[in-house]
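Report on the following structure.
Only one protein chain is missing; all other protein chains are in place.
What follows is chain A.
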Amino acid sequence: MQMQKLAGNDVLLDVRDLETHFYGEESVTRALGGISFQVRSGETLGVVGESGCGKSVTALSILRLLPKLTARTVGGEIRFHGRDLLKLSPREMRQIRGNRIAMIFQEPMTSLNPVYTVGHQIAEAVQIHTKASRSDAMAKAREMLRLVRIADPERRVNNYPHEMSGGMRQRAMIAMALACSPELLIADEPTTALDVTIQAQILRLIVDLKEHTGTAVMFITHDLGVVAETCQRVIVMYAGRIAEQASVTDLFARPAHPYTQGLMRSVPDRRHGRQRRLPEIPGIVPSLREPIVGCSFAPRCPFAIGICREKTPTLRDIGPGHAAACFRAEEVMGG
């Protein structure tokens, strides 16, 4: 099987102790509090969590696209093929960004330039990163539009973004991202703004293209359903840290972090009956402006004990390929 061959064990991206801070007038927000994970070549890694958990900041930190004046990566390493991206010059970074690591965003309308045709924008990406001529680049643009299954690519290549529907724009974004055959595609909530039947089409497209091209995908989403349908491994983030990391089957079958469990139980699910009260996660997400003592989930956690309020749990192995940042992970998993 092609997929098994591609999802090998060679590490493409190795993130270690990544720390990113945002600077306000009087405060520092610790958006990422030291996270470590790997993306292997050819795999789809899901990054899931709720608003403010740091999943988008992770993507922007990797691509070094953080807002310059207000945010900075203050610690850690981002090794891509062994080279630390944080040590590259802006010029070297530009050769990687959009070329070997590409990104697609939630809102295709704001990430496409409204004054150029879609074909022009795809061709531009090709020309920046290869020595292709203008006409070759346009031919590539047409080929890419066909690959993402846009009907009538010959005509659509000359369309402006506003002449396309939301689903078609997202296809065009994917075409642009994949035009240079990146080794890693970072997709940040790529289907969140789309209708459910269009979402199903785009998810299918991403899965198919990934199998076809062997590109590794880092799939950022808040939707556990999307994770279940597209990813092989998953990272669950909470308050700027990784709470749990597992294969998708292990995560859903044996969630080991109380937050993962709470998240899964709060999604309405017909298997647990209609019209019943949903299990809630009490309380709210902590502010990242003040230093957090102990586990950041402890104030909301039904499993919390003394140690949880004093020491910060680190991510530790609790099974093959399964890690959780919880002192009581074994009990959580068992109960």
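Definition applied: contacts are C-beta pairs under 8 Å (C-beta built on N, C-alpha and C of every residue); 3 or more make two chains touch, one makes a residue touch a chain; residues count from 1.
Keep in mind that, in the parts below, contacts and distances are computed from a predicted model.
Going by its UniProt record, the hidden chain of the complex is named "Peptide ABC transporter ATPase" among "L-lactate dehydrogenase complex protein LldF", "Peptide ABC transporter ATPase", "Branched-chain amino acid transport protein AzlD" or "Citrate lyase acyl carrier protein".
Here one chain is not drawn; of A:V227, A:I242, A:A256 or A:C308, the residue touching it is A:V227. Chain A meets the missing chain through residues 50-51, 165-168, 195-201, 203-204, 222-229, 248-249, 252, 262-264, 266-270, 274-275, 277-281, 284.
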